[in-house]
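A single structure is presented below for examination.
Just one protein chain is left out here, and the rest sit where they should.
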Amino acid sequence: MSAAAHGLALVVLVPIVGGALIPALFRRFPTAAWGFALASSALTLAISISLIRRLLAEGPFSYAAGGWPPPYGVALHFDRFGAAIAVFSMITLLVLIFSRRYIPAVVPIARIPLYYALVMINLGGMNGFLVTGDLFNLFVFMEVFSVSAYALVAMARGPQAGLAAIKYLLLGAVSSLLVLFAIGLIFAQTGTLNMADAAGRLDAAASIVPTALALGALTIGFMVKAALFPLHVWLPDAHASAPAPVSALLSAVVVKAGVIGIIRTLQTFSDHGSLQLMPLQSLLIWLGAIAVLWGAVAALVQSDLKRLLAYSTVTNIGYIFIGLGIGSATAASGAAVHIINHAVIKAALFLAAGALIHQSGLRHIDDLRGLGERMPLSALALGVALLAVAGVPPTAGFVGKWQIGLGALETGRPLLMGVVIVGGLLVLTYGVRIINTLFFRPPLHVRVVTSREAPPSMLAAILLLAASSFLLGLAGKPMLDFVAPAILPLTDTG
Amino acid sequence: MNVLLTHVDYIAAVAIFLVGLYILLVKQNLLKKILGLNIMETAVFAFIVTAGMTDNGVPPLLGPDAVGPFASPLPHALVLTGIVVAVSITALALALIVRVKRECGSVELNELGKVE
Partner (left out) sequence: MRKFLALVLIAALGAVLIAAVVNLPEPGTTDSPVHTHVSAGYIKGGHEAGGADNLVTAVLLNYRAIDTFGEVTVIFTALIAVLAATSLAGPTERSGTQNIDLKTTRVPVSPVVSFVVRLMAPFIATFALFVMLKGHELPGGGFQGGVVLGAMLILLALFSGRTDKTDDEELPPGLRNWIRAAGPLVFGALGLTGLVFSGWLFSLPDHPFWREMVMIGLELGIGIGGAAVLVGLFRALREG
């Protein structure tokens, strides 16, 4: 037992205990909560990097929480999908840096510690969700990050935010309930909650019908969390009305939990001899294809910058599900890489848009004309990230989409390749439109002329993310190689 | 028919689940939607507890003179956790409904659609 394995429990423990301490510690000094949250997320990031180092050296490993061997205790398991916790911790860290100047401007001072507590608890829940190897533990940590996500949306002012949060909560709670019901079905058949153990014992179950229902309930439940068409209806409202750093966190990180949930489901059920996953995967492909086109077209007609970015998330989730549904090695590894790349790009987009909107006080795209002259760095970052999200080579968005398109061709689905390309072109259309508005149109609004560049803490986070969304494209090959061993269990089914 | 009788506890849970779902789908009042959600949650808890039940069983309390058959302890622990989660969600939902009522002036979703 090397020290690194304890890190599996620590990546959950550190952010959550850190978050629980914040309201008590910083009641008198609300603005100081920032430093504490930053330190705990940096510690979490360091622990997750040590986990990845061990993963590279020894391959996937498990940790028995409490020392109880599975299936009696809760087993935590670290594989190459779990390695996403490092990226998510990094994004949370950058979002926290961005929040330093942004949050005091939009949240009353007494509530600042609550914001940082919720962000840290959200990170802990995400990490727990990603590293757990136990079905019920998965549900518990899903609720941890969901409850904090609902509240983070509601931290914004105004009637829209409250309404968006309650809609998000209602759909999210039903989806969680479906997942719990599926866990109950699996438990009633196998008597165990450990994922690997349950996967092995489901074959021995007397009937296939409850297993199929559990698979369906898990898929629908995680589809809501991932905002896959047609269950994305909560996303545009929630992500557009939340404060900018929260939108970045939700769009970049929290929706990915649903995707990882689907991956875990496919992994669990792929060993099942008699249950065919093929119909489910075809369904995911078609829903993904519709999501790509629907999200792109809906984004085209938006006048609100953040709402447009929210629809772009719908599009990109569609891409990921096309890749997962095709399930060939090329497409699935493309989808896995796109989970990470889209997280980075979308965080860059929402933070850059947040800086532009915050500094100018305007959120309609047409009002932002000429802002590129006043806020060159933020606008440049937004431009780079927009090109990346459209998938222009050699940016980060290109790698995943290219692999997904290739996978579609390899498996004889040229129509899907067409969807991938048309979706990319539509995204490029509105990307170029925004870039044109920011840089090449004369200012229309008086507030644009008086706007000043964002403060250094915001700029640091934005520029780092925008640079990554360019540079990760150059690192496409190593990333594909990194995820390749992890997607093998998925491709066996396809 | 026999199987419907032996599994009647599960079927009852399904019936409660559907009642909750109907309320959630049809009612436009946010408060009633939350009530529907709570009914659905209760149904899932009933379902999980049923899975761990033992005919003529006793609670899993091991004392010096305890004799089985014991009910399975695991579902009880799961449902206890589930109840706490449900309470948390309900509390947050109620707080949000109070806020929506204050800021938008209504808790009826069809009226709220017109306000926007």
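So that you can tell them apart, the chains are marked A and B in the order they are listed, and the count of residues begins at 1 in each.
The definition used in the following text is that contacts are C-beta pairs under 8 Å (C-beta built on N, C-alpha and C of every residue); 3 or more make two chains touch, one makes a residue touch a chain.
The structure displayed is predicted, hence computed values, not measured ones.
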Residue, one of A:Leu38, A:Leu94, A:Leu130 or A:Ala151, that touches the chain absent here: A:Ala151
Of A:Leu185, A:Ala199 or A:Val389, the one touching the omitted chain in the full complex: A:Leu185
Sole contact to the chain not displayed, among A:Ala39, A:Ala57, A:Ile109 or A:Val209: A:Val209
Missing-partner contacts on chain A, residue numbers: 1, 6, 9-10, 12-13, 16-17, 20-21, 23-24, 27-28, 63-68, 71-74, 76, 108, 111, 114-115, 117-118, 121, 124-125, 128, 136-137, 140-141, 143-144, 147-148, 150-151, 154-155, 157, 162, 165, 185, 187-193, 201, 205-207, 209-210, 212-213
Chain B, residues in touch with the chain not shown (by the definition above): 3-4, 6-7, 9-11, 13-15, 17-18, 21-22, 25-26, 47, 50-55, 57, 59-63, 68-70, 72-77, 80-81, 84-85, 87-89, 91-92, 94-96, 98-99, 102-105
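Following the convention adopted for this analysis, only the chains that are shown with their structure count from here on.
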Chain A-chain B separation of Cα centroids, rounded to whole Å: 28
Chain B-touching residues of chain A, taken from the complex the two chains share: 136, 140, 143, 147, 150-151, 154, 158-160, 162-163, 165-166, 169-170, 173-174, 176-177, 180-181, 184, 187-188, 193
Footprint of chain A on chain B - complex, ascending: 17, 24, 30, 33-34, 37, 40-41, 44, 47-48, 51, 74-75, 78, 81-82, 85, 88-89, 92-93, 96-97, 99-100, 103-104, 112, 115-116
